[in-house]
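Beneath this line is the structure, given in structure tokens, with notes to follow.
Only one protein chain is missing; all other protein chains are in place.
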Amino acid sequence: MTIQYVFELLGTSLFAISGALIANEESKPDWFGVTFIGFVTAIGGGSLRDMLLGSYPLVWVSDVTFLYAILAGIFLSSIFYSLLLRLPKTLLLFDTLGIALFTILGTEKALGFGIHPVVASMMGMFSAVMGGVIRDVLTNRVPVLFQKEVYATACLAGGLLFVWLEHLGLNRDYNFILSGSLIVAIRIIAVNYGLSLPKFIREQPSKK
Amino acid sequence: MTIQYVFELLGTSLFAISGALIANEESKPDWFGVTFIGFVTAIGGGSLRDMLLGSYPLVWVSDVTFLYAILAGIFLSSIFYSLLLRLPKTLLLFDTLGIALFTILGTEKALGFGIHPVVASMMGMFSAVMGGVIRDVLTNRVPVLFQKEVYATACLAGGLLFVWLEHLGLNRDYNFILSGSLIVAIRIIAVNYGLSLPKFIREQPSKK
Partner (left out) sequence: MTIQYVFELLGTSLFAISGALIANEESKPDWFGVTFIGFVTAIGGGSLRDMLLGSYPLVWVSDVTFLYAILAGIFLSSIFYSLLLRLPKTLLLFDTLGIALFTILGTEKALGFGIHPVVASMMGMFSAVMGGVIRDVLTNRVPVLFQKEVYATACLAGGLLFVWLEHLGLNRDYNFILSGSLIVAIRIIAVNYGLSLPKFIREQPSKK
């Protein structure tokens, strides 16, 4: 429980860092704008999941520690700004660990509401990716979710593995590590080899 | 009840098809992106209505059949993609039947919460049109809602007729058909004759 709580705070902080960096890259906003977008990136996915589930109070509303974790992340990203930009692989790793963690925790929480396992996996994926979607919408960009290499798909796959292994009765901690690793593995492999999902329609019918 | 359930699933499926087609037209995303946008288009309006009403659990969260209806719609729109694009009038009819159905069902559900009939009609309209608004926001477009011919207005008119006839004590099924037909009629006439609502301000004051 305590380790999980620390991980959750850490994941929130990492998401705030990625939000702050991307916000700054875009439009050079002031401190408030960066903090706001970092905050929304960090809590958006989990908040949407909880609002879809009707799970109140929201985590960050009832526990101010999450707010401090976000502010710490944004402060750190200000101090180590140049360094972070020079370490894209480290950032990618952080981000990947963050989405893996959020997916599994979100899936597990949704399962606790007694909903269908496939819907629970979607809730897990939402936890991980919707903060970034909201960030992109606020900064007026097409969400990277719809353009980038296998990203949300990796989360969904991990969530589905989790609910399946849970159904089979696997020990929860092993399941956590296995399903999380699947997300990390898919994401890292997809980025390294430039893999992407097939296009919905390969040829334009108008060109026929 | 059973017929209504089938209609709801069918409407959800039709909305997913229209979402998938529009998503693909825009930015040629991969399978995941198209499915995601189709899903959001299909469940966005009803989910927003329920979250505004505080009506939990959301329909698609508690009943996985809606998810299957969406996936079926997206699968069909992949197979019949060229055909569908060649049948814009059929698509328009499907879409119009979908918004009529969603408006009346949404208005009726909102009325069940004991809220003011005018607000209930707005909730019905939201059920029908907000999925498309969310789809447009996610694909970084100005919602067609704010540009297109009498669209949401038709829904609002149908919702208002429904609550009025309900108030007068008309049999619910007759009311359903009458109010739904009003929506279909307004929409079809508006499209056929290129009707639109008056502009908010006709002349630019700066040009005076």
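Going by the order they are written in, the chains are A and B; count residues from 1 in each one.
Keep this in mind: a residue touches a chain if its C-beta (ideal position, glycine included) is under 8 Å from a C-beta of that chain, and two chains touch if they have at least 3 such contacts.
Here the structure is a predicted model, which is why all the values come from computation and not from measurement.
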item: Options B:Val119, B:Leu165 or B:Ile188, residue touching the unrepresented chain; value: B:Val119
item: Contact residue for the chain not shown (choose from B:Ala42, B:Val133 or B:Leu182); value: B:Val133
item: Full-complex contact with the absent chain, from A:Leu76, A:Val118 or A:Val137; value: A:Val137
item: Touching residue (missing chain; options A:Phe15, A:Phe36 or A:Phe200); value: A:Phe36
item: Which of B:Ser77, B:Thr153 or B:Ser179 contacts the chain that the document leaves out; value: B:Thr153
item: On chain B, residues whose C-beta touches the chain left out of the figure; value: 51-54, 113, 115-116, 118-119, 122, 133, 137, 140-143, 145-147, 150, 152-153, 196-201, 205, 208
item: Footprint left on chain A by the chain that the document does not show; value: 20, 23-24, 27-34, 36-37, 47, 51, 54, 56-58, 60-62, 64, 67, 78, 81-82, 85, 137-140
